[in-house]
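The complex appears here minus one protein chain, its other protein chains still in place.
Here is chain A:
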Amino acid sequence: MGKNRECAESCIDYLALALVHHYRTQGQGPSLQAALDAVGERTGRQLAERYARDRPPLLDQLEAVKFVCKEFWGEVFRKAVDNLRTNHRGTFVLRDTQFRWLVRLAQNQMPAQVGQPLPAPLSKADLAADFLVLPCALVRGALAQLGWDVAVTADATSLPQVDFTLVIRQQPQR
């Protein structure tokens, strides 16, 4: 069932862009942050479930984070993380020097809807903040699926480089 099926890489870009655009312009319902958190976390869990299906549980912090840096990042963001640092007390910083989702997305914006005025241009930082909600939630969901409760934030002040900070809040129950 669809296991080795492929689609164009741009499909996921269009979808991520449409999601941000939808929740940015939606006058009612959940905030962009809340909605994309939920969408990404569910997807991250499902992906991690698939990628980690045939491996033993990752009970060591570093092993779990390495799985995210290599396998998860490689599949979802199309390259491995470039640099991993840790304070050895549950905080990890993952640096991606060419974060693929923003490289492509930040260059393009939705066209104006016909008959509506052009939206005001957004600063690069605002644009990045909205586009980072989904990737952060994907990573959080993946680790949640592996049993780790982790807070994920991202810093995109030096685009296209993005630093993801993972703070582990709770170990899996053994």
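To be clear about the criterion, contacts are C-beta pairs under 8 Å (C-beta built on N, C-alpha and C of every residue); 3 or more make two chains touch, one makes a residue touch a chain; residues count from 1.
Methods note: contacts and distances are computed from a predicted model.
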| Undepicted complex member, UniProt protein name, chosen from "Nicastrin", "Spindle pole body component alp16", "Translation initiation factor eIF2B subunit beta" or "Trafficking protein particle complex subunit" | "Trafficking protein particle complex subunit"
| note | Out of A:10, A:83 or A:97, only one touches the absent chain, namely A:10
| field | Listed residues A:21, A:66 or A:95, member touching the removed chain | value | A:21
| field | Contact residue for the chain not shown (choose from A:52, A:76, A:133 or A:146) | value | A:76
| Hidden partner interface residues of chain A, rising order | 1-12, 14-19, 21-22, 29-30, 35, 38-40, 42-43, 46-47, 50, 75-76, 78, 108, 110-111, 113-114
